[in-house]
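What follows is a set of notes on a single structure, which appears directly below.
The other protein chains are all here in position, but one chain of the complex has been omitted.
Per-chain residue numbering starts at 1, and chain names A, B, C and D are given in the order in which the chains are listed.
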Amino acid sequence: MTSAFEPHPEMLRISDLHAFYGESHILHGIDLQVARGECVTLLGRNGSGRSTTLKSVLGLVGRRSGSIMVNGKEVVAEPTHRMARHGIGYVPEERAIFSSLSAEENLLLPPQVSSGGMSVDEIYRMFPNLEERRASPGTKLSGGEQQMLAMARVLRTGARLLLLDEITEGLAPVIVKKLGEVITELKARGFTIVMVEQNFRFAAPLADRHYVLEHGEIIATIPQAELPGRMDWLHQTLGV
Amino acid sequence: MSRNLSMFARATPLLFGALFVLGLVAPFAVYPTFLMKILCFGLFACAFNLLLGFAGLLSFGHAAFLGTAGYVCGMLVRDAGVTPEVGILGGTLAAGILGWVFGVLAIRRSGIYFAMITLALAQMVFFFALQWRATGGEDGLQGVPRGHLFGVIDLSNNLAMYYLVFAVFCIGFFIIYRAIHSPFGQILKAIRENEPRAVSLGYDVTKFKLLAFVLSAALAGLAGATKTLVFQLASLTDVHWHMSGEVVLMTLLGGLGTILGPLAGAAVIVSLQSELADKVGSWVTVIMGAIFVLCVLLFRRGIVGELQALIRRSGVN
Amino acid sequence: MEIFGVPSALFGSQLLIGLINGSFYAILSLGLAIIFGLLNIINFAHGAQYMMGAFVAWIALAKFGVNYWVALLLAPILVGALGVVLERTMLSKLYKLDHLYGLLLTFGLALIFEGVFRDQFGISGQSYEVPELLQGGVNLGFMFMPIYRGWVVVAALAVCFGTWFMIEKTKLGAYLRAGTENPQIVQALGINVPLLITFTYGYGVALAAFAGVLAAPIYQVSPQMGSNLIIVVFAVVVIGGMGSIMGSIVTGLGLGLVEGLTRVFYPEASAVVVFFIMVIVLLVRPAGLFGRAV
Amino acid sequence: QISGNTVKIGVLTDMSGTYSDLAGPGAVLATQMAIDDFIAQEKPTFKVEMVSADHQNKADIASTKAREWFEREGVDTATELVTTSTALAVMKIGKEMNKVVLMNGPASTPITNEQCNDVSVHYTYDTYALANGTAKAVTQQGGKTWFFLTADYAFGQALEKDSSAVVTANGGKVLGSVRHPFPASDFSSFLLQAQASGAQIIGLANAGADTTNAIKQAAEFGITPKQQLAGLLMFLSDVHSLGLKNSQGMYLTTGFYWDRDDQTRAWSKRFFDKQKRMPTMVQAGQYSSVLHYLKAVKAAGTDDTAKVMAQMKKTPINDFFARNGQIREDGRMIHDMYLVQVKKPDESKYPWDYYHIRQVIPAAEAFQPLSQSRCPLVKK
Partner (left out) sequence: MSEFILETSGLTKEFKGFAAVSGVDLRVRRGHIHALIGPNGAGKTTVFNLLTKFLPPTAGTIHFEGRDITHEAPAATARRGLVRSFQISATFPNLTVLENVRIGLQRKLGTGFHFWRSEKSLDVLNDRAMALLESVDLGRFADTVTGEMPYGRKRALEIATTLALEPTMMLLDEPTQGMGHEDIDRVVALIRKVSENRTILMVEHNLSVVANLCDRITVLTRGSVLAEGSYGEVSKNPKVLEAYVGSDDMNDAHH
């Protein structure tokens, strides 16, 4: 799917995205672009619509309108299950580990979408806990272990555009650190990453750009270079 | 919104009052036996709704309580020769006890499991009723005399019977209404919304559910016992699982979790059954099935629920 | 020789018959368990769909001269296709709601199906002959065993274990199990869940129809043939542990046996023995014999 | 003399349930035919109307409907009333409101025994006539050893008890019985027990789908034709749905067979043209009873219940349906019954050619004698 001669360096472009849950209008025209190999974060307070942005890309909201281009292709009208074929990997905020599947079955569940995903061995090296608990039913893992599993699950599929929702949530510092290394490595391998993070200290050094959301709108875009200068403002708006 | 709600609250006593007066004069306009049937099934459905609509438990075996109480009341009045009010109380008590047995066995599970277990238990009651000689099997328990209320009032007079049924209904309805709006009702609501949380607050959830179940069963029994006196018979149809399905239909059609819905649903279903009986012949079940499907797909709020929503919406605009 | 006062020949034959009846329970409860597993719906129309399977076979033969073997394929396909339509047009609207609505919807559908068939074919039912190839029987010494009944056991076991293998041991099965829990996320992982659900319902219904065709030569093909059976099958599913595939198969066969034995020792109780066992099982193991604790 | 100058006949039957084939729409049709024939033949001065309703086999619906008909719609008689529970309920209402009740579908004997009353007529058949007719005739013809397959509820048990008594009284022997749950679909276990008993005759003390399934499976397990089946409560509609292959050789008793003589054939053909099925005894009896009632009204010149009842009881019934018919004081209409045997498939020459009539059971023997009656109206 992704060849080196691909004419679009742009991996994801969202324009004028609106999203609704039933009657309530959550996103009011989001615009953002992410180039291949970039890592961006979505910042904002609780309920500002960060998770919803990720979910709308996948079509997991009630209704959405606007435009979502992945790899130069319009996908806003496509059903959710097709999004994985476009090379999108998603780590949901509620982890969604399956209890009727063992940890390993959970890991192997998503279909491989392209080559270049991590091997199971590589993954177990990265998260030894998972190897130890591989035969255990998915939801019998501890909170943190489930979080690791959810992350590992998309790394295996070969998805090139990763949408990561609060992946450091509930993880011990030692694992959070390791995840930071993983993200850096993924970037180096040309993966494109969109992160939602509360843990600003984790996200700040990794991201090329930060989008700040409030009430379903992007109120600021801060490239990494400008970050030091905008810290005070961020502090004020987000309480970081 | 909240102003509307309080408007509702203020309108409620008026509405109940109007309905009460309507109930008093109705037998002069409508065929009393027909009304009595509606009231009996209405009470049955209200009792069922107490469980499903307010405790979130779908029992698919409620016919067992209706029928058992009917048989017990019939036997007491016909064979033991007690007065009708004792018969009714006896039937109600029997249903309550049976409800307790069902409850102890079923309450540990919820949702669909609960429905299946109650269904299976009710099946056992059905077989028992079928085989036990005293119930008359397929022939039913026939020729139950209506007798004299408190040994005084002759119930073979249809009007007298009607006012007894009406009184029974009002009492049953009041108990249900009260239970919903009681400290007990509050906790029931809490349990339905978040059971683990209720446990963690120190409530013994199974006991609350059990009480709700026993209440509902006993009131269903009250309806069944009264019905036996009205029709002077108790038969297998009242313990059959079709009856359990019918009461779900009544409740759903009238409006799940609304206080008056089940009565409305019962009225519609009973009228339909008696109207359709002359006209569509073999299509009765098909029509009932279609109503079920339509209710589930299109009118989940039921008649009363939709009405309330309508009033609310017009109030907002 | 006697076992507990019952001639051993009779005893043996009752066991065998129990197994045969158990095969029906197994296929039917398997279909219910699959549907329950993925859709979280107790398919009350299962009995009606079983009945429709039998009727398709009968109509095919009586009106179009299509034989049993073709019907064995045709009926599941046709009734399964109807299931697919129902799922697409009705059941799929209910997934976001309380699961009880599914039960109520299928209950209504069961009433409709039964009513329509009753109107079309009358209540007394129709006779369907045992296919020529399987007519007659073999004398097993202790009993005369109709060949057809033997075939029923073989066919039922094959279908049951095939289904079990598919669900527990294949990737498709993993999708099914995951889809049961969180369809949205499975979808986001790139699996076409709506299709999977539709397929599953269709398959479950097709199983019922398959059982119906198997039953047609044994029982009167009548509009009510499913409605009483289905209540027993519900109990089987509860005993086995709802949604458990292996549980429903093993329990189906096991209860067939138990019921068979009851018919010898205490025939009056054979209708309630299943419910009775259910109560005991639930007291001891609330999640059913094979069910995961909830 | 006739209220509103109209006689209104209410047909309360099972239009959609288990008994809709043997009564149901066919009974409604038979009633209409009776009314039409009555008007054509007798040219009455009063009008005759019919209403019908589906009681869905529910006694409470039946009793509400009957009460409403009698009270509000001027119905003079409630008829048909298949299933005993609905019949008993309506009989009570009839008595209370003093209206005639004509029963054709229900089977149980309490109707003319403990529960009898003076406004009701049990017209076509009852379990005594069917079971005892069959049991007696079969035993006398050499079926000496019996085994019963009994539906385990009051009705089945009564059938078994009554028939056993008859078998023993006629020199036969009952080797055993097995009670099966009601309803059941698989009878193989029970049939094997019957087979193991070695009895010549397996008596089916059950009804409807239970009977047909048992018969079908008896053929499957090779039990018939080595042992014979005797249906204690069977109708033409059951044999039709089973097919001759499965039911051949069986004995059963019926109050009517369409192909008995020219008269029955003529009427049945008319019925068949409209209904596409041959009439069962219930449907034929329905016609006969309604006609008898209407004639009684005309003869009495009133629709007063007591007078009409007296007229009906006084007049013997002889039509295509009933030979030597007479309504007794307990409300039982007695008439000749027929022991029939189901033909083999190759003996059947045309559609619905199902029975050999093996024996005519005279009216006096066919039904429970008055001397045994437990009906309080019977003066002894």
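As a working rule, a residue touches a chain if its C-beta (ideal position, glycine included) is under 8 Å from a C-beta of that chain, and two chains touch if they have at least 3 such contacts.
Because the structure is a prediction, the values reported are computed rather than measured.
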Omitted chain's touching partners, listed by label: A, B
Residue, one of B:A134, B:L201 or B:L310, that touches the chain absent here: B:L201
Identified contact with the non-displayed chain, of B:C40, B:V77 or B:L215: B:L215
Options B:L39, B:V77, B:L155 or B:A179, residue touching the unrepresented chain: B:A179
Interface with the undisplayed chain - residues on chain B: 2, 175, 178-179, 181-187, 189-190, 193-194, 196-205, 207-208, 211, 215
Contact footprint on chain A, counting only the chain that is left out: 45-47, 93, 129, 133, 136, 140-145, 147-148, 166, 169-178, 198-202, 238-240
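As a convention for this text, only the chains that are shown with their structure count from here on.
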Steps needed, at fewest, to go from chain A to chain D via touching chains: 2
Nearest-to-centre chain - CA centroid comparison: C
Mean-CA-position distance for chain C and chain A (Å): 44
Rounded Å distance between chain A and chain B, as computed from the means of their C-alpha atoms: 52
Whole-Å gap between the CA centroids of chain C and chain D: 37
Contacts with 2+ other chains: residues of chain B: 127, 131, 282-285
Where chain A touches two or more other chains, by residue: none
Chain-to-chain touches, reported pairwise for every pair that qualifies: A-C, B-C, B-D, C-D
Complex contacts: residues of chain D adjacent to chain B: 15-16, 20, 24-25, 51-61, 63-65, 67-68, 71-72, 83-85, 88-89, 92, 108, 110, 115, 152-155, 181-182
Contact footprint of chain C on chain B as seen in their complex: 58, 60, 105-106, 108-109, 111-113, 115-117, 119-121, 123-124, 127-128, 131, 241, 245, 248, 252, 282-286, 288-293, 295-297, 300
Chain C to chain A touching residues, read off their complex: 174-175, 177-178, 180-182, 184-194
